[in-house]
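Omission of a single protein chain aside, the complex is shown with its protein chains in their original locations.
Up next, chain A:
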């Protein structure tokens, strides 16, 4: 009974906080006001203060989470709408994604090795640019730590969503195709959601980047880890 109660409150509360934070973001469109960040921080604080375990929150939260599957399927729609542009620019798109995937794995592995982290952690960090289910699968196959992989994936997602505008300005990345590729390659589905807010075409490119980089990382990572770690 109490679980059902906490579960329903979790669903309703999450949706209300999301709507509120989206309204705040509309008013004050700053990188640090993106709804996924502000809502998450609010919920974490509420759970900590009221001493509710994450598992209890997730009795409701998992129903929201369940929609992620069909949401990824829905990305076929923008992909289909933008198919002509994408096919025309396929080579630049693929080159950018593959370069990003390789640099993502190598930079993660080198930096973690250089700062002296254990082999398990180095293996785990190599998968942080790709969407959670793929990251978990690769992590397991190369001897990493699965829950840590999930959290590093979230950090990669949120940091890309928060810092993309600043970074694009700094490095003069202004083409929507380039922005879409950058966000999808570095910040997977959270980056794709950020791209979708800018335009349908940027979002479509982002979803392609998310998928292709997931495939690329899963192919190259086992090799890189065996050679370098």
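As a working rule, a contact is a pair of C-beta atoms (placed from the backbone, for glycine too) under 8 Å apart; a residue touches a chain by one contact, two chains touch by 3 or more; residues count from 1.
As a working rule, contacts and distances are computed from a predicted model.
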Choices "FAD:protein FMN transferase", "NADH-quinone oxidoreductase subunit K", "Sugar ABC transporter permease" or "CidA/LrgA family protein" - which one is the UniProt name of the chain not shown: "CidA/LrgA family protein"
Touching residue (missing chain; options A:5, A:32 or A:80): A:80
Hidden-chain contact residue, picked from the options A:31, A:69, A:143 or A:223: A:69
For chain A, residues in touch with the removed chain: 10, 14-15, 17-18, 22, 34-36, 39-40, 43-44, 47-48, 54, 57-58, 61-62, 64-65, 67-80, 83, 89, 91-93, 95-97, 99-101, 103-104, 107-108, 111-112, 115, 117, 121, 125, 128-129, 131-134, 137-138, 141, 147-148, 150-152, 154-160, 163-164, 167-168, 171, 173-175, 177-179, 181-183, 185-187, 189-190, 192-193, 196, 203, 207, 209, 211, 214-215, 218
